[in-house]
Structures are given as structure tokens and as C-alpha cells.
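Worksheet for the structure shown next.
As you look at this complex, bear in mind that one protein chain is not there, while each of the others sits in place.
Going by the order they are written in, the chains are A, B and C; count residues from 1 in each one.
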Amino acid sequence: MFVVMQEGADEALIDAVIERMVMKNFTVHRSTGVVHTVLGGIGPEDDFNPAEFEVMEGVKECRRVTSPYKLASRSFRPGGTVVRIGKVEIGGDRVAIMAGPFAIEGESQVEQTAELVARAGASVLCGGVFRPGAMALNPDEPTLELLRRAAERRGLLLMSEVTDHTQIPLVSGHADILMVGAHNMQNFRLLAELGKLRKPVLLQRGASATVEELLVSAEYILTGGNYDVMVCERGIRSFESSQRYILDVSSIPAVKKLSHLPILADPSQATGRRDKVASMARAAVAAGADGLLVDVHADPGAAGGDSAQSLQADQFAELVAQLRTIAPALGRTV
Amino acid sequence: MFVVMQEGADEALIDAVIERMVMKNFTVHRSTGVVHTVLGGIGPEDDFNPAEFEVMEGVKECRRVTSPYKLASRSFRPGGTVVRIGKVEIGGDRVAIMAGPFAIEGESQVEQTAELVARAGASVLCGGVFRPGAMALNPDEPTLELLRRAAERRGLLLMSEVTDHTQIPLVSGHADILMVGAHNMQNFRLLAELGKLRKPVLLQRGASATVEELLVSAEYILTGGNYDVMVCERGIRSFESSQRYILDVSSIPAVKKLSHLPILADPSQATGRRDKVASMARAAVAAGADGLLVDVHADPGAAGGDSAQSLQADQFAELVAQLRTIAPALGRTV
Amino acid sequence: MFVVMQEGADEALIDAVIERMVMKNFTVHRSTGVVHTVLGGIGPEDDFNPAEFEVMEGVKECRRVTSPYKLASRSFRPGGTVVRIGKVEIGGDRVAIMAGPFAIEGESQVEQTAELVARAGASVLCGGVFRPGAMALNPDEPTLELLRRAAERRGLLLMSEVTDHTQIPLVSGHADILMVGAHNMQNFRLLAELGKLRKPVLLQRGASATVEELLVSAEYILTGGNYDVMVCERGIRSFESSQRYILDVSSIPAVKKLSHLPILADPSQATGRRDKVASMARAAVAAGADGLLVDVHADPGAAGGDSAQSLQADQFAELVAQLRTIAPALGRTV
Partner (left out) sequence: MFVVMQEGADEALIDAVIERMVMKNFTVHRSTGVVHTVLGGIGPEDDFNPAEFEVMEGVKECRRVTSPYKLASRSFRPGGTVVRIGKVEIGGDRVAIMAGPFAIEGESQVEQTAELVARAGASVLCGGVFRPGAMALNPDEPTLELLRRAAERRGLLLMSEVTDHTQIPLVSGHADILMVGAHNMQNFRLLAELGKLRKPVLLQRGASATVEELLVSAEYILTGGNYDVMVCERGIRSFESSQRYILDVSSIPAVKKLSHLPILADPSQATGRRDKVASMARAAVAAGADGLLVDVHADPGAAGGDSAQSLQADQFAELVAQLRTIAPALGRTV
């Protein structure tokens, strides 16, 4: 870490900062510039909050040098992580398509949708994911069984959301990948419990979380010894109200630079409307995303009030075809 | 609700929208303007998502007419709600000061801090509230007992955070007010369980939540029959990085206009630093806040890495004195 | 327009609103719902501010029905606008690449860069565009002549920035397209003067402007009779600090839906750094952008302090090759 003293800060103020640095187990190097004295601290930054120094008199600024995450950082695995589940690889050359009915209505809807996404080229069935703002129904056994059967019949993996640490045993009993929704990105108890699991986890970025905070949350899972973590851009809050959230496409190269973890994108929940999903899905893959989550519904017109974001069968098939054209520009396939 | 059709939308498109409105149990009134056809729908807006209509061909815009909350709206109790707990009233003429050590270190810290906040004029002791970004320790019995004793000795009420629906029995056994932190504002299961309780709840606004979303979350608690709900501005995410969050002071008059619920402010967690707490606390009271949450520590200099936001004894006493000057401008006392 | 009255608003309040609507030349239709009275107003919304009604007692909400722009709206030209300059078409099947040294250092830099961008496939040379935050040097004759010569030698068009209405004669004497930078998006005098010109204008979106505000600004130019207007996404301010701005890729389909104007993207100024430009450029084209602005420099390593965003020759050539793979997914070429 380093502390930049304000211009004209006197020796007593500088000494007080040095004393506190030493108390916090930092070795201090002092550098006197024309304008500012800078105190460099070599030591443990794990449990350290720069604001603690910035509220001291005479301090202009305090900054960390190390990232607030280690296991999630690129340098931990410079070659990148590939999460392998059966014959599916996420983070490798092939862009993973995860699709399904985010909100479950019944067996026929699940079966029809599983069939159409499998045919179009998806490798993972997503289901039981709750819409933002909706009353949180919790995962239940019959729905998970229904999803499991529909996935297995088509050779798909199953990803389902876990909304609470108490739901882990139930969901992990049926799903291949556990999803943590955006609202739970900083549910640290849930993250800690998922760290003890040995199943892949997909962690969605909160709508007001920075990329750094997303990686800090991933670190909580990795710290428990569960290394099969994927992160997912799900849209951020902005002043622009023409869409629910802004899919922050730039987070994709940002995560790629900072971390070895696979990064996916969820254009369905980000935009909240069918007519914007395909363009944002193409953008995410063109920017380098390792996969997509797409809400698909065999008959969205007939569905309940939440269907505005679901692609229809033909729209989904057309999107996958477009992605197959785009992916080779990055040396990848779909 | 109403649907504005795009300029030049033909009859077939208009009919499709009308058909869907009728399917959703709306009575439709059609109005043909020079530029746009507008379809007004009278009917149930509870379970209705405007995006469902906006993705239809030929539709320019769809809007609700009613608010997405009812029990939380001003019209439900035009005179405003006063939450009464013993002799403390929140939402009345007196501005409530809730203060204490947000992070608990031990008995002597709690006792000293309880003593100083009681002397300065606080009516509620806050403790066991977790810092954003910190590893979520859960509430535990010994800490809650320690806080309870410290509060009772000084005639203070106790407010403590409940981090999870499984923690409600424990925390409600000791605290007079249960706090829902910003990260949990849309933890709908927790909200639903708190609705069944008959104890006051203070609900913090999430860092990227609109005022409307905050009131929708409050509605989840009210719906269960628990009417003693207070909301609390805790800072929003913005592009300005000079403070952790921006305390959105303008949410205070906004909530006052839209809702009957008391609104408080938490300048400590919003700013994250001691040197900005007092100015934002004064601003919140001047804007009409019904109370404040203030992190206070008998000896913050000596404390752990999280102490940057805690006011010292003399700073807190000076702040309360300033608030006593300000409150009469609004016809209130502190 | 519509006015939604608050629940329980009495007749006197309703009458006052009706009176004001009539004063503003609206024909009023009253609709009494179970909860709210809604007053529909048919009439002139051009010079009308909904807030004027929202501050009236008893009013819950007031909304426009028409868009605040007309000539810029999709319905004005449902087929979309193609801007034609010589043999270059912007908004048609071919994605336009505009590239060059955004900051000019001298003749050899301009000549080398013009040569390399022409070879890689650009059709427009951009130059004399100022970096955000930099001291605004104004366009000068010698620089414009130098750019003009470099463009003409390679059969490129020239786009240059106009920073002020007093600069229009000078810049329009040399450039084929006049660019309005993000900081000037709401410089209404400049926009009005450009409306009188008969030369294409590229209007950049301000960093905190909504898509609607961008189109309102375009409307100022169109109103003057200059229909060759293109808009350009240049990044928006957000809480995420890992890049200068967030390129709001979702604005591309949003503009396509709302307007007939061509929409381009400027990933160089949005990201501010070379290592993020290519991924965001690919994303913009995949989302449907009609063209790109790319900062290119023959030797960025040797350049001044502002060179962090300039692509090198090989990086630019590789990017164009990738775009040639991507564009066919949308039925386009590069």
C-alpha cells in the first residue's frame, strides 16, 4: 500500500501515519517528492481498508497495491480456467450456450423448450432462475426433477439457481451447475457454503457491483476450495431507462485481463425484452464471452406476465446461427 | 395502464394489443390522436409487466397507472406513520438518533459506546450491523446479550441486523428493531418472514435500488401484516468515487411524498469515512429525515481495520448539538 | 399527454388540472378508474414540460405521449437513412470504418496513418478530433490542409471536429463530414448552425445523455433542413472505473428502433485504452452499428501522453479482418 501525504503535511502528521502503518505490520519506505511525501508500505493488505488511513489528518490518499483477491486473479492461472463437466467445457474454444425457460410453468413447457434448445445447439438447460423483482419462490423438488428429466433426455447439463444457503443440498442434488443470482452476489454466507461444495458455480454480477467486487465475491467461493467458478455479466444500473439494465459488454475483456475465470453473459435478464436480446448476445460473444445464458420459451406469447424477455424457437435458432458466424473471428466455435 | 401505439401502426397491430389487454382482464378505451393511438386499460395491474406489451409489434410504450405498491403509498395513510416502541416514537416530531458500534469488538467497547451515545441523546443503540464487503459473520447469542444488557442499563432500545430468514428467531429474541441491510433489500424470503413478525423493521435501501423499488420491498413486509416498517437511505452507487456511496438526500423528500413510512438516513455506511459523516447527517435532518443511524466508537483510532467510519465521542456529541439547532427549522426536536 | 391524479384527489384539484390543460390547448378526456382518475390530453406537446403538472397539488404523474423529436423518429423514414458522400454510403449494407490519428502531431504521422488505414479498408480519415479533458486547441487551417491532402491521396473522405459555431466555415471548407464531440452534444447554438449547412454531420452522444436526449439533439440539426445526420455512441459514465467510460452497446439497437438515423460507435474514446478497443469494436458491429471511429497511430509507442487509446497498424488490420468475419452474421460487409 502507499499513503500520499497532503502538500505541507508536517512531521508530526507523517509520524502518526508511519506509526499506524507499523502497528498494522507494514514495513515503511519514505519518499520525499517536491510536492508530496509518499509512504510506501510493504506488508499484509488482506484485512486492510485504505479509508482507515485516508481519515487521518494530513493524508491525501491511500491505495492498495495488491488486488483484494488472489485466487481469482489472472496471475494465479495465467492460462485461464476451463470448467469441465462431462464432455462440456466452459472457458475453452467453444462458446457455451445455456438456455431454457427461466421461469417454469409446467412439464410441457419444460419439455418443449428443452427439445428446441437442444436442437439449436445449447449444451446446458437453465431453469428455475427467478426474474428480478419477482416474488422469490424457492426451488422445489418436483420442479427440479422435471428439469432434470428434460435435460437428461437430450443429453443436456442442468443449471439451476440456489437462492439461499439452506437450498444448496436440494439444488445440488439435481443440478450440474448452481447459479448465484445477481441479488445474492454479496450473500457471503451462501458464497462460503458454495466454497465447500465440489460442483461448478456460476456467479452473476450484481447490478451495481464493480468488476473488482465481482471477483472478490468469486474469491469467497474459491477460498473454500471450489475452483470451478464462472462469473456472468448480467447488466448494470445506469441512468438510461430504455432498457432494464445496461449489459456492460466492456466487463468481458476486463474480467479476461484481471482473472482466469470464465465469463459469460446473460442478455435476457439484462435487457428484459425479447427485441434486444439477440443484438446483445452477439455483442457479448464478439467481445469474447465464454458463453451465454438465454431465456427461451416454446410459446412466449401465451405465457404469463413475465415472458417479455423470452426468445421464441425461431429467434433462438437464428441467434445461434449468427453466433456460429461470429465466433470464428475470435478463433472459436459455438 | 395505457399503451401508446407507434405512429402509423395499422389496425391489425392495434387489435392484437387490444386482444392481449382483454386476455389480461383489462377493459380497453381507445383514443385516436393526430399522431398516436392510445389504448387505456382499466383493470388489475398487480401482476403486470409493461415490457410484455412493449415487445409487441407496433407498440411505442406501455405504462402502469397505479404504483406497484399500495400499503406503502402515502394515500394509504395520508397523515404518515409513527412507529411507537415504548416511549420512543419514530416518524413524529422528534428526530430519532440511533447510534452505536456497528461492528462489535467486545464488552468494554459496547458498554463505553452505549454510555456515550445515551448521554449525547440517542434513543436507540445499533450494534451487530455488518460493514458492506466484510465477511458476513452472523448474529450470535452472546453478542446480542451483551448489546441487550448495554442498551437496557441506559434505557436505550436495541436495533440489530438480521442477515437471513433463519436468524429471525434469534435476533428478534433480543432486539427491539430488526434491521435489513442494503444487500438484503430484495431478499424476498427474508422480507416475507419479517411480515409475519410483530416487531418494527428498518429496511435499508440497496445501493442501486430506486425509491420505487425500496417501497416495493417495504410492501412485502406490510403485506404480511407487519405495519411497523421504517425505510433508510444508505447511499447509492454513482460515478463519483470520492466517497463509497452518494447519500441520496433527495430520496428523503421523495419518500415523504410517495409514502407514509418514516425515512431515516445512514451517513456512516454511505460515506464510509468519519470526516464526511457529520455534514451528511446534518443534510439528512435538514431535508426532513425522521432519524439517523450513526456509527460511533469510544476509541476508533485503536480499533480494527473497519473503524474509518466511526465517529469519536466528541464528534458525535458535537453533531447532536448541531442537529438540535437545525431540527427546529422543520418544527422538530432532537 | 396524460395526468394521473393521486388516489383520493378531490374535484377541486382535478378541476385545477383540467383548467391548466385547457390553458395549454389540450382537449381533455377524463377517465375514472377504481383507484385513480386519469386525464388524457390531446394537443400540442412540443413546448410542454410534464413537471409543470407534476408540481400541482393532487397530481401523481404526468407523461408525454409523443416523443420529444419528430424528424429523428423511425416513423419519419421507416426504411432508415443512408448518408451518401461520393461513393461511400453510411447506414447501408456496408459497415463504414472511419479511422485516423485523433490527435495530430505532424505531416509524417498523418501521412503514414492515412496510408495504413486506407490499406486496411477504412473509407473515412478522422483527424483533429480532440481528446476529452485535453486543452481544446481549435481546428486550424494548416492542420486541416494537411489532413485533406492525406485523405485525397488515398481516396478517403475526411471527417474533422468542429468545436464551436465560429469554426464551421473553416472546418466545412476542408472536411466532408463535421463531427460534434460529446461535450458539445447540447451546444444548441452549434447544432442550429449545423442545421443550416448542407454537409453530413456526425453527432456524438454525451457521457451522461440518454438515447432520447441524443435524438433531441439530432432533431435540432434536422429541423434546419440538414438531413445527413449520423449519431455515434461514445461511452457513458458509470460507477465502473476499470475503463474511462462504458461503451453502451445497447444504445445501438435502441437507436435503430427509435430512429432512422445511422448509428456508429467510437470504442477508442469510450475505453481510452488500446487493449480494450478491439473487443468493443467487434461488439458494436455485432450489435448492428453502421460504422466505427477508430483512433490509429503509425507509431503510438513513441507518441505523446495521449497515445494510450491508439491502435497500432497491425492491431488495426487484425481488427478489420475480424469485422469482416462478423459482419456477414448481420447480412453486411466491411
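Keep this in mind: contacts are C-beta pairs under 8 Å (C-beta built on N, C-alpha and C of every residue); 3 or more make two chains touch, one makes a residue touch a chain.
Keep in mind the model is a prediction, meaning the values are calculated, not measured.
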item	value
Where the missing chain makes contact, among the chains that are shown	A, B, C
Full-complex contact with the absent chain, from A:N184, A:S238 or A:S251	A:S238
Residue, one of B:V82, B:I168, B:A192 or B:A283, that touches the chain absent here	B:A283
Identified contact with the non-displayed chain, of B:T223, B:S238 or B:Q312	B:S238
From C:S75, C:S208 or C:T325, residue that would touch the chain that is not displayed	C:S208
Touch residues of subunit C, complete complex, unshown partner	24, 47-49, 51-52, 54-55, 132-136, 138, 163-166, 183, 186-189, 192, 206-208, 213, 216, 220, 236-237, 244, 272-275, 304-309
Subunit B residues touching the omitted chain (full complex)	208, 210-212, 236, 238-243, 246-254, 257-258, 270-271, 275-276, 279-280, 282-288, 322-323, 325-326, 328-330
Subunit A residues that touch the omitted chain in the full complex	2, 4, 6-8, 29, 31, 33-36, 38, 40, 42, 60, 63, 65-67, 73-75, 78, 237-239, 241
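The rule is simple: only the chains that are shown with their structure count from here on.
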item	value
Whole-Å gap between the CA centroids of subunit A and subunit B	26
Rounded Å distance, subunit B centre to subunit C centre (Cα mean)	38
Inter-centroid spacing, subunit C versus subunit A (mean Cα positions, whole Å)	31
Contacts with two or more other chains, residues of subunit B listed in rising order	237
